[in-house]
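And then subunit A:
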Amino acid sequence: MLIIEDAIKEAQEAIVKCDENKAVAIAKQAIDAGLDLVKLLNDGFSAGIRIVGDKFGRGEIFLPELILSAEVMKKVTEILETAIVSDSAKEKKAVILIATVEGDVHDIGKGIVVSLLKTQGFEVVDIGRDVPVDKIIEKAIEVNADIIGTSALLTTTLVEQQKLEEELRARGLRDRFKTIVGGAPCTERWAKKIGADAYGEDASDAVVKCLKLLEK
Partner candidate 1 sequence: MSKFFTRMGDGSAVFLSEAEIRRDLEEGMLDAADRGKIPELTDDEMERLYQIITDPQKTVSIERGNEVVMTFDAGTLKLPVRAGLPVDRMTTVLTHERVLCSDTMEIGNADYSYKQLKNIVHEEAASMEFTQLNCIIPVFYGAMPNLGLYTKPDGPVDNWSELLPMAKIGEARAAQEEAIEMAVKDMVYIASILYEAGADGINFDTVGASGDGDFLATLKAIEILKSKYPDMAIEVGMAGEFVLGMHGQLEYDGTRLAGLYPHEQVKVVEKAGGTIFGAVINTNSSKSLPWNLARAVTFSKACSEASNIPVHVNAGMGVGGIPLTNTSPTDATSRVSKSLIEIGKADGL
Partner candidate 2 sequence: MAVIHEVASGMGGIRTAGDLVARVQMSKAMKIKEAKKYVAEKLGVSVIDLSDSYLMKELREELDIGHVQVRDRASYGIEAKFNISKVLDIKINSVENFKRKVKMI
């Protein structure tokens, strides 16, 4: 008979090892055994995803594995959610709009952030690189974004992040969105100076900060 402690442990392992068959089997067994599915989802599968994110940040696993784990997570979540009557266990999802600022065509780091955010259940709207502030705001309104994330690799394009904050304030939209900034020359101090809500040191940190923003 499957007990919750074992199911949690195996769920974590299945996610970390990108083992879809095992993950699906555990989810189904847990449903049949009448286990606490909310606990299994939060402490088992979701915790597994957090382990995967941490390992990625340490260079112990790589982007393809990260994506595979996220795919396994998606399948398991679908199975468990249909069995969970209450919505309380569902991961709090949010829409994040992400872009590399105008004048900057560097998007490798942004791509990694997008991948990591998706693994954590965020709905990510990636509007690309070299994106003017006007377009970022327009799109954020259109998709009803919760968070706007901007990336800048160059010291010369960093000011676009400041421009975004100023423009949001000028249009009376500042309270409608949370903002997070990142990119090689960006720092916590810069984020504070321009009035952004959060700063992501690297891709893993950006995800942690986005999750924290949702709690606010």
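A quick word on the picks: all candidates are chains of the complex that A comes from, given by their letters.
Heads up, the rule we're going with is that a contact is a pair of C-beta atoms (placed from the backbone, for glycine too) under 8 Å apart; a residue touches a chain by one contact, two chains touch by 3 or more; residues count from 1.
Here the structure is a predicted model, which means the values were calculated and not measured.
S.K.: Candidates 1 or 2: which touches subunit A in this complex?
M.R.: For subunit A, the touching partner among the candidates is 1.
S.K.: Write out the stretch or stretches of subunit A touching candidate 1 in their complex.
M.R.: 58-65, 67-68, 70-71, 105, 107-108, 110-112, 114-115, 118, 124, 126, 155, 184-185, 187-190, 199, 201
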